[in-house]
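This structure is in structure tokens; I'll ask about it shortly.
The complex appears here without one of its protein chains, the remainder shown in place.
Right, chain A next:
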């Protein structure tokens, strides 16, 4: 089974790597300290990944966000310090086990047995895991004649599915290399697009580019301190050049 590890902690990756090396049926293809390069890897993965060891609690993009981004995900073993997500894990057919750190060898072996049992031979020519990295226009079908200040939603193209995003629900959009990370109140999405493209779809009355890599929904600001704003759980940097415009937008007492 071809495996990858996604965990922001080097200690966890070292332990999982060692345990994988003891099972001749397992082959570690790659390890990642965050989910975004793993998405790129899966998108170009010709050998096919059979099993993902996945941390839940990672900066920016959780393990659950990652699973939701993948179409036809392979078997996933969640490995986490958080006991509170076990119930959520049952919502996903691909999750075969849930290990709470620290990992013991017995517990790891039990999880591997479940992953092997979960593995179903694919019919010839079947696609392996494919990912939300469709190089199509990301923020596409707001009708061309609809001004962006009156549009209430747009669609993103994720793995050939058009997913509706309510504009007012967006907290933050962050540029991450060739992708943008759209954080809404409920979910996060990784889309193959640019900040410039999504900026064209977002109403100026609500959204402001506060940094080279961030656009924020100004209605979602909780507080502002020096060169940063707090939105939800995220502290977003504000560049010096954009700060005056941000302050101008505030309804000050």
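Convention: a residue touches a chain if its C-beta (ideal position, glycine included) is under 8 Å from a C-beta of that chain, and two chains touch if they have at least 3 such contacts; residues count from 1.
Quick note on the criterion: contacts and distances are computed from a predicted model.
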item	value
UniProt protein name of the chain not shown, from "Histidine kinase", "Cytochrome aa3 subunit 2", "Transmembrane protein" or "Ger(X)C family spore germination protein"	"Histidine kinase"
Absent-chain contact - pick from A:11, A:117 or A:162	A:11
Of A:101, A:114, A:187 or A:249, the one touching the omitted chain in the full complex	A:101
Contacting the left-out chain in the complete assembly, out of A:57, A:113, A:164 or A:196	A:57
Positions on chain A contacted by the hidden chain, ascending	8-12, 14-15, 18, 57, 59, 81-82, 101-102, 104-105, 233-235
